[in-house]
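One structure coming up, written as structure tokens, with questions to follow.
Only a single protein chain was left out; the remaining protein chains are all shown in position.
By letter and in written order, the chains are A, B and C; residue numbering begins at 1 in each of them.
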Amino acid sequence: MIDFDAVFAAYEALHAIKHTFGTRGWFPGTSGNVSMRLSSDPPTMMISTSGKDKTVRTASDFLIVRDGMPIGTTHTPSAETAIHEAIYACTDSNAVAHIHTAATTMVSLYDAPHGCTTFAAYEMIKALGIWDPHACVRLPITPNDADVREIAHRLPSVIDDRVPGILLRGHGLYAWGKTIDACKRHVEALESLCTYRLMELRLGGNSLTDPVV
Amino acid sequence: MIDFDAVFAAYEALHAIKHTFGTRGWFPGTSGNVSMRLSSDPPTMMISTSGKDKTVRTASDFLIVRDGMPIGTTHTPSAETAIHEAIYACTDSNAVAHIHTAATTMVSLYDAPHGCTTFAAYEMIKALGIWDPHACVRLPITPNDADVREIAHRLPSVIDDRVPGILLRGHGLYAWGKTIDACKRHVEALESLCTYRLMELRLGGNSLTDPVV
Amino acid sequence: MIDFDAVFAAYEALHAIKHTFGTRGWFPGTSGNVSMRLSSDPPTMMISTSGKDKTVRTASDFLIVRDGMPIGTTHTPSAETAIHEAIYACTDSNAVAHIHTAATTMVSLYDAPHGCTTFAAYEMIKALGIWDPHACVRLPITPNDADVREIAHRLPSVIDDRVPGILLRGHGLYAWGKTIDACKRHVEALESLCTYRLMELRLGGNSLTDPVV
Partner (left out) sequence: MIDFDAVFAAYEALHAIKHTFGTRGWFPGTSGNVSMRLSSDPPTMMISTSGKDKTVRTASDFLIVRDGMPIGTTHTPSAETAIHEAIYACTDSNAVAHIHTAATTMVSLYDAPHGCTTFAAYEMIKALGIWDPHACVRLPITPNDADVREIAHRLPSVIDDRVPGILLRGHGLYAWGKTIDACKRHVEALESLCTYRLMELRLGGNSLTDPVV
């Protein structure tokens, strides 16, 4: 039997985060997607429908995918559903969001040669659940690929268990959390940290190598 | 007989995109304009009225232009109506929008000597309907001119069929699509890509010539 | 007899522009002010009350000043009322607005040694009512002064009749127009042009001296 209480709760929570991030312009050009895990066995999630304008609310903005197949819908799930599935399979997260901001996109390009971007000395690191004041957080950057399954296949070996997010090169940020609130907190914290990092690049400083910063 | 269903549908769709872009500050100083094609024979469109503040909604924000003449109205169409007509004549688009953001304006100036600005390695390129992951997209830049008909005359030879937009030097972005939704997606994608390009210019990199980026 | 129709019309128009600019963060820290001329003889205007938070609407946000004195109110007019009076006395404007954005403030400082900031090659210049495509628009920059009357005294000799605005050094932009709509259009156009100018400064270019730009 379907747990409609859980379905409607996820539906409202996903609309809320879509609205908040959409209003900020974090889903330009119908980009980006958000999902919540409904069950692990069989793997089931609610995820955004493909190609919808995320600044508008409709009754077909989200659909349910079970075992990789959309169920009870004539709509098509986000093209990046396989990435959400891979994140749920290799983490204990229950919510995933993907945004395309200028800061996350540019950092994903400019720090790609290092395989990660690194944050240090920022209080905002605590919002990731990392409390060590001397923490040097490495957010992995993995190459983009036209074949989403290729990215999904690679994720388990690239994700760092201590860091609830990853950058795809030239593509933006994925972040996740045990709850939709934790997911939202991690997205906002990593977006802020990438904004700081972009400013470091403009100012010629680097928190890793420049002891003054 | 006028198809009032189509008229009211276009009227509402144009108000919606005007409101969304206007709220973002993409039409400063009454600049910018949006239109939808109502028919091709005779060429007929609904387009924004000249000189209106686009953050306010009134009953005279849009009017109908047939064969280049406003019909059934005492208001004046946008001074750039001829550019919209030229785009409808040489593409299969049914909606056109023109915005003046800082990113599109600055890129249109700084990359003008190349005759285009070029985007590569960005996932956002897919929002233009270009799926080749190695695509190197050239957005044409054409000189501005006090005589709008001169610009309109030049457009067919400057527009690249594969790219749903063009920059006017010092003037901003025109973009279009087969539907108003596609037009909006193309505007947002090109605005994001110009924002990335402006950051490349600030950071000293160039996606075309710098193999690291 | 007071023309209450004109009073209420100005009251609503001033609330509207205050709300729009306030929402954009253009009046930080209770800074900025807006006014409309009610009559020229005796000189009478409606202007924002001193020190009010411009993101909140109250019944005491505006008051009437005649011959330099607030009338029928226990509230205090903006500390910069004398600047508005001087602008009304030496131009044919009927509305004046003053904003403190980062772009106008920084340009007013960095271009102060030239006595003006200069805009060329931007379509946005037309929103100032200047239609010459080769126009090179000089927006005057005048020193700030703790004594507002000193600034007011200096304005007639500094204002350029062809340009509906002025920068105070380290202080921001004043702009005006024959109507509140023209004033708003001029504020937004000059704010955009200062944003472009700030980007020119960051990118090392200068529209006056660099023929490529």
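Please note the rule applied: a residue touches a chain if its C-beta (ideal position, glycine included) is under 8 Å from a C-beta of that chain, and two chains touch if they have at least 3 such contacts.
Given the structure is predicted, the values throughout are model-derived calculations rather than measurements.
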item	value
Touch partners, limited to displayed chains, of the chain removed from view	A, C
Contact residue for the chain not shown (choose from C:Met1, C:Met69 or C:Ala146)	C:Ala146
Chain not shown: contacting residue from C:Ile17, C:Ile64, C:Ala82 or C:Leu168	C:Leu168
Chain not shown, touching residues in chain A	20, 24, 121-124, 127, 131-133, 181, 184-186, 188-189, 191-192, 195-196, 199, 202-203, 205, 212-213
Chain C residues that touch the omitted chain in the full complex	25, 28-31, 53, 55, 100, 102, 105-106, 109-110, 112-113, 144-146, 168-172, 198, 201-202
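In this text, only the chains that are shown with their structure count from here on.
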item	value
Chain-level touch network, classified as line, ring, star, complete or other	line
Copies chain B and chain C - rotation angle from C-alpha fit, nearest 5 degrees	90
Chain B and chain C: spacing of chain centres that average the CA atoms, whole Å	30
Between chain C and chain A, distance of the C-alpha-averaged centres to the nearest whole Å	43
Per-residue overlap in chain B, given as positions that touch at least 2 other chains	202
